[in-house]
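A quick write-up on the structure given underneath.
Every protein chain of the complex appears in place save one, which is left out.
By letter and in written order, the chains are A, B and C; residue numbering begins at 1 in each of them.
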C-alpha cells in the first residue's frame, strides 16, 4: 500500500471515501455498515452537530497541549483506537500496524479479541500502549485459560465488551451475502477479481512476525469465528467473576444508561465505555454523545468514562470531553486508514485528529484538556 | 405464487417493494396509499424513529421468549394480523391464507368484515386463533343476525371498528379512477394485461374451500360493497347495545385520545386498539405511537391496549410495548406478503418480526416481554 | 374557459398546477409568489401540518353541517373568498364571477378595492353575500366619497386592509420585470403569444355587465394603479375616523399579534382577520395559524376572528376553527379557479373545501362547527 495519497486526505471522511474506492464493495460495507435501518449510525453523527461551542475569548492559549491521561497512563491526545474485529479484511497484518501507529502517536490501541495473528505477537509490537479487548468465553475454564494467556502476554488492561449478546443484524451484509467469517464464494471471488491488489493482500499477506504464510487469513478467521459463534449475554455475575480473576485494570465497553453504573463502580471497574458499537448492534439506540452526561453523572468520578461511536472530528472529541468523557475511541476511521495506507494511514488519522483537537482548543480558549469544561458547549433543550 | 423470492426479503420494506413489482399500480396503491396528503401515513413511521432505546447492559437474556398473551390467550409474539378489507385484490383466498399463517405462527388474525369467502369458511381454516372484525350494521335486525352468525361460526372475540364514519378520501385511488369495490374498467383491464398472473388469480382464483368458482371475486366484492356503502358513525349508544348483545370478548378499534377511554372501560370493553387506520382515514391525525401513552394512562389497566398503524420493524413493536401496549397489529406488510407469496409470505413477515423482536429484546436486556418497561426508551420533550 | 378539466381537480393544489399550465409564467408568479425569500409563504403551509388532530370516537355525526355564521350572517361553510387585487390578470370579469360563485356556495366574497369593473356592477351580481375591501384613501375627502359610493352600492360590511403600508418586494415579479399594474412590454407580448387564449381574454375580455369593451382591462388597471400608488400606513387614528364615518360592520384585515387587539375592540370593530397577506408582504412574519391563539385570546370574544394565508385544505379550516377562528378566507386557490374555469372553477374550489371540511368533521366526531373545540387538536411545545 502506498502513502502518497495521504496528502489528499484532509479529514477522516476523505479516508473513508478513499477506502471505498480501494476495497471491494462487500468488504467496505462490512466495515462501514450499521444495524438494520442505520438510524443510530446516522444519529451518532448528527447528534454531535447539535452540540454547539461557546468559545472563551482572550484566554492565554499560546502554549497548548492535547496531552491527558487514561487510567493514569499519559497519552498524547484524548483519542484511542477501538477494538475492531474484521481488520484482517482490509489489511494483512492489521493489529500490529495499528499497535505501532498508536504507540508512535503516544496513545493506546485496544487489541480486538482475537487478533489476526496472536495476542502475544501484537503485544511484542508495541508493549506499553495496548489494552486487550475481551469477548469473555462462556465456559469458565476457557476464560481462565484466556485470561492467563492475555496476562502472560503483558496486557495490563482488559476491555470487556458487554453489548453483543447476540449476532447483530446488518442488512448490508445480508444483502451482500457476506457471511462473517468470510468464506470462499463466487461473489467474493468476483470482488477479488475487481480489486486484485486487495485480493492478493487478503490471500497471501503476511500475518504477524513469522514468514509468509499463504491462506493464513483463513486460519485467522477460524479463530474469529470461534469467538463470534460463542457470543452470549455477559451478565453482572460474569463480570463479578472476571473482576476477581483479573488482577489488572478492567474497562467495561457498551454502557448506555445510568442505571447500571453504580453496580459497575461498586464492582471496582476502572473504566466505562459509552458505546453503541458504532450503530452496528441495535438500531434505534440513542447516540452516545446524548447518553454521555447521564453516565458521567451516575459514575460520579468513581471510574473514567470513555466514548466511542461516531467520532469523526477533533471537535467531536472536544465536545465529549466537555460533557465529561476522559477520552474517545475511534473505530472505522483507522480501519479505513489501514485499508488505504496501512500503518501510515492510521498515523495520519491520529495526526488529523490531534491537529483538529489542538485548533479547537485554541479557538475555545483552552490550553489543556483540563480546561475543557461544560461552559464550552451549548445544547438546545 | 412462488415462495422462492422470500430468501431476498430481508425486512418488511423488501416485501412492499416486491409487491409493488408484482401488482398492478392501481392495486398496489389501494393497499399502500393513505388519506389526502398522506401526512399521517409518513408520520406513523417517523414517530417510531423518534423513540430511542436505552439498553440495559449485563442482563441475563440467554434464554428469551417473545411469548405473551392477548386477552388471556397465549400468543407466540406480540404481533397480530389486522383486518384488511381489500385482501381479495391481492390474493384469491386471502383470509384463509392469513388465518393459517397466523395459526402457524402462534398468533391471532382479525378476520375482516366481510371476508372474501365467508366467516364460517375462514373459521374452519384456523379455529382457535381468530377474532372477527365488525362494521356494525346500522339496522339492529341485521346486526343481530350478523352477530348470531359470527358467534355460530365460533368466533369468541369481536373487534368493532369505530373510526370510519364516512368513506375516506384516498387521492391515489381517485387519481387512479379506482372505484372500490373494483368494477370492470378499461384501466383495470390494462392493469390486468400488464400483470397477467395477477389478473388470472384475481378473476379465476379459488375462494374458500369449495371448487373453482370463476368470477367469484365479483360476488365477494358485492358483499364488501354492501358493507362499505352502509358505513356510518358508530356511537356510544351502538356500542352499549353491542356489549349487551355480544356475549364474547369485545375490542374497540380506532381510539385516538384519552377522553373516550373511561366510558369504554365502564362499558366492559376488553381491549382498545389505538389506530389511525394506517393513515388511511383522516389525514393529520397524530401518529399512534405518540397517542399511545395517554390512552394507556386513561384505560388504567381496565382493558388491554393494542396499537397499529406504521408498525414495520420488531423494534417498533418493542417501543409500543415499552409505552404500554399489550401487542401490535400489522396490516399492509402481511397484505404484501399475501400478494407475493401467499400464506408463505404472511408467515415470512411474522418470522421476520419475531426475529427482530427477539434480537431487540436481547440487546435491550429483556428476557421476556414483561421486562420491556418504560426505562427502555427515551423520547425528547 | 372550459370546466371539463375540473373532473381532474381533486384538491386545491391540482387547481394551482392547472393554472400554472394555462397562465403565462409571469402572470402565474404574480399570483403565486410571496415576499423576498418566501419563508413565510412556505411556513404558512408547514405550520398547518404541525397541528395534529385528536379525533373523538363514537360521536353521533350521522347528520352534520358545515354551516356557521360570520358577523351574524349564515354561511354554508366557514370559508370566504378573500379580496385579491390582480384578478383581472387571470379572468376577464373576475369579481362578478367570484361573487356569483360565492353566492351560489352560500358564502361571502370580499370584493377587492377597486374591482375590475365597478363596485356597483359587482354588487348587482350577488347583492347579499359581499363585503367590500378597502384601501382607505389617504385624503379624507376621497375617503368620504368612496365610503358613500360603497354604501350606496349596497355593501354593509367593510374590510379595511391595514398590513400594506408600502409596496411590498416580491422578487419573482422583479426578476420577471413585471410592473404592477401591468404595462405593455415585449416580455408580456411574448407571454401572450405563448398563451394566446389567455392573451385574448386579457385584452378583449368583457368586463362587467356592459358589452364588449376591448382594452378595457387597461382602464381597470389604471384604477388599481391609482390605489396602489397611494398605499400608506393606515393608523389607529385613521381607523377611529373610519369607524365614525362608516355606519356598517367593520372588519380589520392584517392583525398579527395580541397587542393591538384591545384597541380594536374598544373601537367597536366587528371582526379581525389574522393575515400575513398570504406571505406576500413581509417575509419572516409568523404563520397565521401560529399567531391565531394569541389574537383570539386578546380579542376575548368582543369581535369575530378570521384567518387567511395558507389555507389549502378543509383540514386547515377545521384546525383554525379549533384554535378559535370563526371562519377562514382563501385567496390564491380561487384565483387559480378563475384562471382555469372561471366561475365554475371558483365553485369547484369551494365544493372541494366543503367536502373536505365535512369529512374532517365526521372523522373528528363533530356534527357542527360549534363542536370543533381545542380538544380536537394537539400541537407540540
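Methods note: a contact is a pair of C-beta atoms (placed from the backbone, for glycine too) under 8 Å apart; a residue touches a chain by one contact, two chains touch by 3 or more.
Worth saying up front: this structure is predicted, and the values here are computed from it rather than measured.
The shown chains contacted by the absent chain are A, C, with contact judged over the whole complex. The chain that is not drawn here is touched, among residues C:11, C:281 or C:309, by C:281. Looking at A:77, A:97, A:327 or A:364, the residue that reaches the missing chain in the full complex is A:364. Residue-wise, the contact with the chain that is not shown comes from A:11, picked out of A:11, A:104, A:151 or A:265. Chain C meets the missing chain through residues 36-37, 39, 162-163, 165-166, 168-169, 171, 174-175, 232-239, 252, 254-257, 259-260, 263, 281-286, 291, 381.
For chain A, the residues touching the chain absent from view are 10-11, 49, 51-62, 313, 315, 319, 355-356, 359-360, 362-365, 375, 378, 380-381.
One rule holds for everything that comes next: only the chains that are shown with their structure count from here on.
Viewed as a network of touching protein chains, the structure reduces to a simple linear path. A rotation of 90° superposes the C-alpha trace of chain B on that of chain C, rounded to the nearest 5.
Relative to the centroid of all protein Cα atoms, the closest per-chain Cα centroid is that of B. Mean C-alpha position of chain B lies 43 Å from that of chain C. Annotation for chain C: no residues touch 2 or more other chains.
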